[in-house]
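Removed: one protein chain of the complex. Kept in place: all other protein chains.
Presenting chain A:
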Amino acid sequence: MEHLELFFKSIFIDNMVFATFLGMCSYLAVSKKVTTAVGLGAAVIFVLMVTVPLNWLLDQYILQPGALKWLGAEYAAYDLSFLSFILFIATIATMVQLVEIIVEKFSPSLYNSLGIFLPLIAVNCAILGGSLFMQSREIPTLGLALTYGVGSGIGWFLAILAIAAIREKIRYSNIPAPLRGLGITFIVTGLMAIGFMSFGGMLTGGEEEAKAEDKTAIEKTVEEKKIEEATKEVKEEVAVNTKEIK
């Protein structure tokens, strides 16, 4: 159940593209045709599936405060979390290089169709973002990390597939000239993101707010602001009412 919940959550609610804007560069650059979009999307799913659990292990046994306990009691006080950027990106770059070699060896045709996009995955922020969010959301087990990696990969795949299909159709529309290409893609993505926001109530049935700790920092600050404003309004009403009573 836990796995299923995290899986759907990472696909729809925390969608990499529409909720956190990760991997936008390749999302915009490689979404002109559905076929290339599918190739890149599949590669992203695969790399996320491998790197998120790997980085989870690194985080758990090397980086976290006290993670070095397995080396001996005298290492328990070390906190290497400042090294996480460098270790995560090294894992990702190595994995991407490995994937490239394996794909080239076993499926030259797929390798040729992906071509330049494979090494580009190393600098796709969705991949590093997957590992960083895995760390900041403190995903508890290796299995859940795997679910999270696959789920967010599928979410990214869905997003690029959808925009590629829309862009293939949009070519026949009469768009104002300055908005053609990049401009309209941005705006369509924005509208899709508004649509995806409605998935927010999926797991809670829309009756209660999603749990506060599941939200990203930015969403939290927005929420806090709203609450602040709401409390101010209430206070103001109370003040007015008391004045009237007086």
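One rule holds in what follows: a residue touches a chain if its C-beta (ideal position, glycine included) is under 8 Å from a C-beta of that chain, and two chains touch if they have at least 3 such contacts; residues count from 1.
FYI, contacts and distances are computed from a predicted model.
Protein name for the hidden chain, per its UniProt entry and selected from "NAD(P)/FAD-dependent oxidoreductase", "BMP family ABC transporter substrate-binding protein", "Na(+)-translocating NADH-quinone reductase subunit D" or "(R)-2-hydroxyacyl-CoA dehydratase": "Na(+)-translocating NADH-quinone reductase subunit D".
For the options A:Val38, A:Ile62 or A:Ala93, the residue in contact with the chain missing from this view is A:Ala93.
Across the interface with the omitted chain, chain A contributes residues 18-25, 28-29, 82-86, 89-90, 93-94, 97, 119, 122-125, 127-129, 132-133, 136, 170-171, 176-187, 189-191, 193-194, 197, 216-218, 221-222, 225-226, 229, 232-233, 236.
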